[in-house]
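Quick notes on the structure that follows.
Here the complex is missing one protein chain, while the rest keep their positions.
The block that comes next holds chain A.
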C-alpha cells in the first residue's frame, strides 16, 4: 500500500480568527450593567421601604421569604451591575451563559422587590401560572424546532393551535372524553401541517406566505364553525371536559416545586418530557443527524442517499401533532370552551420562543418559560394595582425576539436551509 502524504502548507499555518474587542461577552456585559444601574437607581428610588413577602404557597398564608422592598431592590440591582462588570472584563468567557442568566435573574428579583414592597407574592401560584402560560408556547416552539431544523419554516403554529383548540372542544364534547379531545386536537394540528408540507415541499410556495395564509384559513374556518355550530348549541358542541390534574404522591409534597410540577395535568408532563427527548434525538440518533443535515445542506444529504423531501414531510407532520396538542391547552386546560380567535397570537409568541431559543429544544423551553413568566407577572401587576402598565410586560416576548434576531445577544443562526425549498437540479 503506497502511503501518500497530502498534508499541505495551508495546515502548517493555522489562521487565528481575529477577536474584536467588543465581542459577544462584552456587549452582553454592557447590557447587563445598564439594566443593573437602571434597577439600582430608578427602581431603588421608586421602591417603598416596606416589607416584601414572597409566600411559599398559593396565597398569603404560610411561610414566606421576606425582605425590605427598597433594600432588596437596591441589593439585587447592585448584584446585576456586578455581574455586568465581570462580563465586561472579558475574563469569564466560559461562564458567559451562566452569568447572563444570573444577571437577568437578579434584575427580575430587583424589579419584584420594588413591586412587591408592602404586599405579598404567592410563589407557588406565580410559578404554576407561568408554567401554564408557557405550556402551549413550549409545545408550539417544539413543533417549530421539528420543522425548521429540517428546513421548513413554520409560521402556521398559530393556525395549528386554533385547529387543535377547536378540534379538542368539538370532539371532546361530542365524545365526552378529554382524551378523544386531545387526539383530535393533534389531528387538527396535523391537518394544517399537511397543507403546509404539501404547499411548501411539493409545490415550493414561499413558506412564510403559506404559513400566514394557513393562519388566516384556520381563523376563518374555526370562526365560521364556531358561529354557525357552537354558539347556537354550546351545550351540545362546546362543553368539553377539562383535563384532570393528577398528583404524584410524595413528589408533590416538595415545597414550591412539588405542587407546580407534580400536581398537574398530562399535557404539562408531555411537554416537559418532549424537550429532552427531542434534544437527545436531534443530537444522537440517525433521524436527528439526517434532520440537521437536511436543514443545513440538503444537497449534501441527497448525494449520500438521504430522502430530503420525505424527511421534511415526516418532520413537519410530527410538528403538526405536537402543535395540535399545544392547541388542546386552550380548550381542555385553560378556559374549558372554544372561542373565536381564542389563541390570540400565542402561536406567534411560540415562534418568538423558537427563535429566541436558537432553534434548540432546551432554548425553546427556556424562552417559553421566560415569556410565560412575563405573562403571569403582567397579570399579577394588573391585579396588584401596580403603576407599571402590564402591556409593557406583554410586549416582552416581541422585544426579546427583536433583540435576539438583531444579533445583540450574539449570533442567532437559523438552520442554513431554513425556508429554502429543495429542488433537484
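In this section, a contact is a pair of C-beta atoms (placed from the backbone, for glycine too) under 8 Å apart; a residue touches a chain by one contact, two chains touch by 3 or more; residues count from 1.
By definition in this document, contacts and distances are computed from a predicted model.
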| item | value |
| --- | --- |
| Chain left out of the displayed complex - its UniProt protein name, from "Glutamate-ammonia-ligase adenylyltransferase", "ABC transporter ATP-binding protein", "Phosphoenolpyruvate synthase" or "Homeodomain-like domain-containing protein" | "ABC transporter ATP-binding protein" |
| Residue of A:49, A:285 or A:341 in touch with the missing chain, whole complex considered | A:285 |
| Identified contact with the non-displayed chain, of A:61, A:176 or A:299 | A:299 |
| In chain A, positions touching the absent partner | 1-13, 15, 17-18, 20, 284-287, 289-290, 292-293, 296-297, 299-307, 416, 424-425 |
